[in-house]
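All protein chains but one are shown at their positions in the complex.
Letters A, B and C mark the chains in the order given here, with residues in each chain numbered from 1 onward.
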Amino acid sequence: MKIQLLFFGIATDLAGENSVSYELKSAATIGELKKDLLKKYSKLKNIEDFAIAVNEEYAENDVVLQENDVVAIIPPVSGG
Amino acid sequence: MKIQLLFFGIATDLAGENSVSYELKSAATIGELKKDLLKKYSKLKNIEDFAIAVNEEYAENDVVLQENDVVAIIPPVSGG
Amino acid sequence: MDLTSIKITSEKLNLQDCYNFVQDASCGGIALFVGTVRNSTKNKKVILLDFSGYEPMALKEMQKIADLALAKFQIHKIAIHHAVGELQIGEIPVIIAVSSKHRKAAFEACQFAIDTLKETVPIWKKEHFEDGEVWVNSHP
Partner (left out) sequence: MDLTSIKITSEKLNLQDCYNFVQDASCGGIALFVGTVRNSTKNKKVILLDFSGYEPMALKEMQKIADLALAKFQIHKIAIHHAVGELQIGEIPVIIAVSSKHRKAAFEACQFAIDTLKETVPIWKKEHFEDGEVWVNSHP
């Protein structure tokens, strides 16, 4: 199935892209996606951790992804 | 000796004056003055307590007054 | 450089003036408190508040608060402005502004300043109701 990946902050620089369509096995969890991403975009290891948002809401590792989900890579925030 | 008395806030209304020259025995303390004032301006008993400032600084009951001191009657403050 | 701005005035207080006084390139945060005249007290409708002060002493006490805040907290500058005279509902009796490198100190100093002002500064307010007037805090 396809999802859309969005990269923000330092993740944009490390992944080399802002937004990309991404293919992964159906019923993959966020935890599985994170492992995939660290392989495909190995520079993401340069940041200690990142959070994931699905359709504009923070989501934990056990959440199962759906076709067409918009999945954002959220490095440590630094607003304010 | 003479001192100057100033009344503020509700004390102005209770004493019926803003400022008055006041005669008291030399070397009187603030505690003694307070007792005198409660006799002369008995309506001051209507407020629970009042503080005294001598020459624009808060002063305790044991402070000895000097000729020409400016002594202010400070009812509970309510600024802000 | 003057690190404190202390003022008692019968003119309207100005939030931007207080902000501009404390703002500085070395600071990451500014905490401000604005007191406003409320339309009721103890469920009774308030018409206006009339503030009066022992002004020379009030300025000294406000200066002491500012100096103590600078000594106690890691702040850069502090402004304490108080209005006197008749203030309508929504108008501003007091503004406190504090700047600091890190925000926690600014918040703490701002709260310290308004709490202390309400305890020590010789300023009094008379509440005007539809049926009379009362000096605030003066009755047991």
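Methods note: a contact is a pair of C-beta atoms (placed from the backbone, for glycine too) under 8 Å apart; a residue touches a chain by one contact, two chains touch by 3 or more.
The model shown is predicted, which means the values in this text are computed figures rather than measured ones.
Although it is left out of the displayed model, the omitted chain contacts the following shown chains in the full complex: A, C. The set of chain A residues touching the chain not shown comprises 6, 8-10, 13, 46-48, 53, 56-58, 72, 74-80. Remark: the residues of chain C touching the chain excluded from display are 15-16, 19, 23-40, 89-90, 99, 101, 103, 106-107, 110-111, 114.
Here, only the chains that are shown with their structure count from here on.
Separation between the centroids of chain B and chain C, computed from CA atoms only, is 26 Å.
Remark: chain A and chain B have CA centroids separated by 73 Å (rounded to whole angstrom). Between chain A and chain C the centroid-to-centroid distance comes to 48 Å (mean Cα coordinates, whole Å).
The set of chain A residues touching two or more other chains is empty. For chain C, residues touching at least two other chains: there are none.
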